[in-house]
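A single protein chain has been removed from this complex, and every other one stays in its place.
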Amino acid sequence: MARFLGYLAKRIVNYIVMIFVATSLTYFLACAFMSPRSNYESRTPRPSQESIEASLDKANLNDKTPVTERYQRWLTNIVTEWNWGLSPAGDSVNNEISSRIGASVKLMLLSTILSIVIGVSLGVYTAQRQYQWQDRFWSGLASVFLVIPTVVLAILIVFFAIEINQQTGQRIFYVTGLSSYDGPNFFIGLIDFLQHILLPTIVLTIISSVGYHLNQRTYLLDEMHADYVRTARAKGLTKKQAIRKHALRASLIPTSVNVAFSIASIFTGAVMTEKIFAIHGMGEYFINCINNNNINGAVAVAAFSGACTLLGALLADLFAAALDPRIKMS
Amino acid sequence: MSDTTSTTTMDDTLRYELLEGNGPKGAPTGDPVMSVRNLRVSFNTEAGVVHAVRDVNFDLWGGRTLGIVGESGSGKSVTALSLIGLLDDNAHVSGSVKLNGEELIGKSDEEMSKIRGARISMIFQDPLSALTPMFSIGDQLAEALLIHNPDMTKDEVRKRCIELLTLVGITDPENRLDAYPHEFSGGMRQRVVIAIAIANNPDIIIADEPTTALDVTIQAQILDILKVAQKETGAAVVLITHDLGVVAGTADDVMVMYAGRAVERASIDTLFERPSQPYTMGLLGAVPKPHMPAEHRLVPIKGNPPSLAAIPAGCPFSPRCPMATDECRVTEPELLPLEEGEGHLVSCHHMDEIRDKHLTYADVYPALEPLLPKWADVPRDQRPVVLEVKDLVKTFPIQGKGLIRRNKGTMTAVDHASFTIHEGETLALVGESGSGKSTTLMQIMDLVVPEEGTITVLGKKTSELKNARDRRELRRNLQIIFQDPMSSLDPRMPIYDVLAEPLEAQGWDKTKINKRIGELMYLVGINPDYVDRFPSQFSGGQRQRIAIARALATSPKLLLLDEPIASLDVSIQAGIINLLEDLQVQLKISYLFVAHDLAVIRHISDTVAVMHLGKIVEYGDTEEVFTNPQDPYTKALLSAIPIPDPKVERTRERLVYRDGKLIPASSLLPKSLK
């Protein structure tokens, strides 16, 4: 156990170094490509030069200060006060992010669970019927969804939802935001929430379940032809039993690693979906940051995503170790 | 399918089989447990319809072993899989397979699953992949029991599992039940697979190359266990192998397959005493004999086994057969008795001639030009030393497997190994997997400065090589040939580029390269017109020739050979061995020959170094080591080689090396549990 903790600690230290280097690089990249000064210069009436400089200095965004100096100050604030800086408009990045994580989690949690369940089941189902019509149909459908741009998919779903709304004359689906009911009744609130979350959930579920489906199918097909499945059949298991008892178990290991990775993405959200459905989550925040030259905000989102990615990687390692006896913890 | 003709052949098949008495167990008696008639298997593939098995007939009796011998693509494994109904879905099977009178062909997977594991069971070639890595040994054994006996209680299952593991010679079975396959060595895993196969006392055990993937000493143990398992269950065993030595020690009856058909069938002793089909003769003649000194050249069978997708017209062996006449190239001969009243069936148009003239392989196959005496001009000890390895040490850090790769200390892969090779001499480095022989080879090839000791190539110590140019200079005289010709030639390069590569690396110009490539192709016996072809258009043997040509391109003084014939078919091996011998005499090259096949080593090498756990335990002249071994490990190794002579094989006692001592193998066999 002590050895395991030691291993874990070593891994985490490595990840922290990685995040540090990657985030620093992102900071320099953002400073090179974004110009908060233009936010002020394009304002009408144009503020005085002094006030522009003052505002930029206050947010530590002045491009006249050497970038290394800005970087030092930025880093010091994070390390000493966990303060990720200010937007060009002077708002705290910390506050903005914490107010948006909730929306992302609400959006992503349901679709992540659904896409894992649906994707993996379809993968198993189609692999067992390789080259039969069920496999051709579902896998063909999946590969079409795999390549359709998210924007197109989302727009088409919105389009049809609006059509349905118009045909029925009722607002069954809401296509923007996460809620519009503000009253005290819990059930009306819940239904209202579901009406809002349904379409983005469908979009996200389709996008990520096709990945699980096609991967799970490949993994299971690989394992189905393994020698040990033949041994199991030679013992007296039917082909179906041998696949279910032996091949399936092995094929779930790489899938569970993928699942671990996706858990982290719950917090970072989905950029395109949030933008299209006007959900104020992390993804939308990032796009706003980019469009508003909010260097500190963009770097903070990037760092947060990076941390989530590495958390996913760590989880993936642990999942694999727990499931595969060949990988021993100690 | 079962019209009148097949009933008559059925009678014939059985009638002749009942006459097969020239073996340790005499002729079979009673009713066969399994009867196979007119078995045909074909597959639809991209290359066309592959007729993998064509009209195979045989019967199996409890307690007897049928050896099915053949090279790759002979249809032997497909035959085995069709008996137990484990062929792929795209296989088309016809004919009849009857188990105690019950027809198996046409049964559904569900119906067959009741028979598999209970009445017919199977042992596969590769024990490393045959067990499910996710489940413990105990679970996998228990599954085999419970699937056919769902009423067994937990305690009964456990007791039976322990009993089975004891039977197959796994020590401490109680604790081993909870172990996972990856904690077991290959030999141990094969024991577990055998335990699973005999769990339900089957009537028939099919063993498909059960020892091919194993070291020779482990192979001997597994074959012994297989005999115990057969004794215990009274089952009929079908042993499928390409190794004539394995058959000699194990089988009662032998069927030789070629291009999907049986070409000869006889009792074990008859087949080895009087092989009467030219292919069988060639096969037996082409194999080096581990128990006899190498006095003659091996007689190779020219050409390659046919692809099952393009079986030649007439007798499939005719393109390779020295006796072939026009008739052979038109009609395929039937499997007929050589002599009335004897169970010896042969498929050959020239059967009568062979029988009447008592032809043997020496008569049938053209003799090769005798090898010039090797040491004619300069005696061996007056020749310069080309390679000297002195006290070579190589260690590896041992890393724990899995998530946490911590160092567990060091493993000494090579432990103070020393040997020398003179010009034109062959030194064989023998050992089992993990003995350090390959590591030694790589240390020399890498031209590294060893951890300890010295490596001196052509008088230059590797520690004195200063730069890349020195190394490249030395590499011209030092080349290597790998085991697998599939992997040693770049599939994307035509042969011309393959052969030009070493010459370009040494900075040769175009015209010289062109000329040299022509020479090389001729030297190794590949038509020089084929330079534009890709490796995939050549057979395994031809590819190995091309690899040899590449190694010879820069006229090296020293050639390192890493198991150069181990992955080739038996009938092709002889050709490569002969080529290497010819080249050595012609070009005065020295060979460092790494191999595990002792028969080949006895044939080709002048001196032998036996490696065990990184140490050279015995080092001396080949004949001396083979006839009068000193080290106990060498003795055990020599006694484990299967000998392609059933009478020798039956009478000798195997020795097993345990903790520095030698003990008879029979003392290790588990006592029968009765």
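In this document, chain identifiers A and B correspond to the written order of the chains, with residue numbering beginning at 1 in each.
Note that a residue touches a chain if its C-beta (ideal position, glycine included) is under 8 Å from a C-beta of that chain, and two chains touch if they have at least 3 such contacts.
Here is the rule we use: contacts and distances are computed from a predicted model.
Of the candidates "Monovalent cation/H+ antiporter subunit D family protein", "ATP synthase subunit C", "Oligopeptide transport system permease protein OppC" or "Electron transfer flavoprotein subunit beta", the chain left out of this view carries the UniProt protein name "Oligopeptide transport system permease protein OppC".
Displayed chains that the missing chain touches over the full complex: A, B (touch as defined at the top). From the set B:A324, B:L458 or B:I604, the residue in touch with the chain omitted from the display is B:A324, counting the whole complex. Taking the complete complex into account, A:I287 is the one of A:I118, A:I287 or A:L314 that touches the chain left out. The chain not shown here is touched by just one of B:A367, B:I398 or B:V449, and that residue is B:A367. From the options B:R533, B:K588, B:K635 or B:R650, the residue with contact to the unseen chain in the full assembly is B:R533.
The residue from A:N77, A:S121, A:T150 or A:Q195 that touches the chain not shown here is A:T150.
One chain is missing from the display, and on chain B it is touched by residues 45-46, 88-90, 129, 300, 302-304, 306, 310, 312, 319-320, 322, 324, 366-370, 445, 471-472, 475-476, 478-480, 482-484, 487-493, 501-502, 504-506, 522-527, 533-534, 537, 545, 547, 550, 554, 575, 578-579, 582.
Within the entire complex, the positions of chain A that touch the omitted partner chain are 18-19, 21-23, 26, 29-30, 33-34, 130-131, 143-144, 146-152, 155-156, 158-159, 162, 207-208, 211, 215, 218-219, 222, 225-227, 230, 254, 257-258, 261-262, 265, 268-272, 275-276, 283, 286-287, 290-291, 298, 301-303, 305-306, 309-310.
The rule is simple: only the chains that are shown with their structure count from here on.
Inter-chain centre distance (chain A to chain B, centres taken as mean C-alpha positions): 53 Å. Put simply, chain B touches chain A in their complex at residues 84, 86, 109-110, 113-118, 121-122, 124, 126, 129-136, 143-144, 147-148, 180, 182, 193, 196-197, 199-200, 400-404, 406. Here chain A touches chain B in the complex through residues 3-4, 7, 226-228, 230-241, 245-246, 249-250, 317, 320-321, 323-330, going by the rule given at the top.
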